[in-house]
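Entry: chain A
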Amino acid sequence: MTTHPISAHGLERSFGTLVAVDGIDLEVEEGEIFGFLGPNGAGKSTTVRMLVTLLKPTGGTASVAGYDVVEQPNMVRRSIGVALQDAAIDPLMTGNELLKLQAILHGLGSREATRRSGELLERVGLTKAGNRRVGTYSGGMRRRLDLALALIHNPSVLFLDEPTTGLDPTSRLSMWEEVRALNKEGTTVFLTTQYLEEADQLAGRIAIIDGGRIVRQGDPAVLKDEVGDPTLRIEIGDSIMLDTAKAVLTTFGEWRPARDGRLAIGLEGGAKRMADVVRSLDAQGVPVAHIELDTPSLDDVFSDATGRRLEGAMVDDEES
Partner candidate 1 sequence: MWMTRRNLTRVVRMPSIIIPMAIMPLFFVVAFTGSFSGITEVPGFPTRQVINWVAAYALIQGASFAGLGAAGSMATDLDDGFIDRLLLSPIRRSSILVAPLLYTAIRALIPITIVMVASAMSGAAMPGGVLGVTLAYVAGVGGGVVIGAFGLAVVLRMNDIRAMSVVQTLAFVVMFPSIGQVPLVLLSGWMHWVARINPVTNILRMARQGFLGPVTWADTWPGLLALAIGTVVFGAWAGYELERRNP
Partner candidate 2 sequence: MTAAVGLPSTFDGSRHRFRVTLEQGFALAKRSVLSTWRSPAAWVPGLVLPLMIAAVYSAQFAMATQLPQFPPVDSFLQYMLPASVLQSIAFGAGNAGTDLATDIENGFFDRLMASPVARQSVLVGRIMGAAVFSGFESLVLVLVFLAFGAPVKGGVGGVIAIIFIAGLLAIAVGGFGVAVALRTGSPEATQSMFPLTFVFLFMSSAFFPTELMNGWYQQVAQSNFIIDPTRRLVIYGWSWTDLLQAVAVTLAVAAVSLSWSYRMYLRRLEVK
């Protein structure tokens, strides 16, 4: 048995003929924030549901906090905190009541439950709202309560499934602060997100899942370097010149996927070649409407791995 807080080997889940997760391997180190990235339907939620014992794998093995998710599900449940997508909270209960209920469900006595609830309400800044019904909470408050619920039993591993989806920028920042603080105290965090910036900001290491397979895994900085040349995006002012523009650009680097009406290449040699590109286009009489140079981002890592853009594929629908 491994000592990693989370590890999976050949983990697999199919629903009928649909293979949602197709044999993935993961090793999450003690005390890190691990970012799990992917578009909707890529298998993120299915993976998380298997790791938190809500779904049985159809193949492979996984262990969390040193316990096998299939053989010792109850030991796993005792060791983990889980905040699932959409912050499922009964709107008719107060924050305080929900925290106490959660504490009792984790086997705490009622006095201990009261003490712990008060502590956590304070921690997530909901002391004043503690006796109000959750139905009156804002989206950010619900997520913070959700986080408090996940922390009720001092878990060593915390699963956060898209903790900031649908939040406004301010609430998102305060959620990030809280996650960093928890991590500093030693909690291992497994974070799924469809926001590249979130993974960039928080995660020490990331894995990108697409079509049920992990397509990249590692330190974000290293992954970005691996993508190589920065991306040059150009929009030309006259579509008649499209072929001419293509002919020019192809001499400067390899084609990259781009949105409609734009051209993108990996610019060999980087920023210092920009002037050459512009001069060549000008010499051929190609009018340039827009030009930009992007050093690799996680989006580029994703598109390098899958041939598609992640941000463009973002929808607010639930992953099924």
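FYI, a residue touches a chain if its C-beta (ideal position, glycine included) is under 8 Å from a C-beta of that chain, and two chains touch if they have at least 3 such contacts; residues count from 1.
How were these candidates chosen? In short, all candidates are chains of the complex that A comes from, given by their letters.
Since we're looking at a predicted model, the values are computed, not measured.
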Which of 1 or 2 touches chain A - same complex, any copy: 2
Chain A - residues contacting candidate 2, complex: 5, 30-31, 49, 52-56, 74, 77-80, 82, 84-86, 88-90, 92-93, 97, 100-102, 104-110, 112, 133, 149, 151, 153-154, 156, 182, 185-188
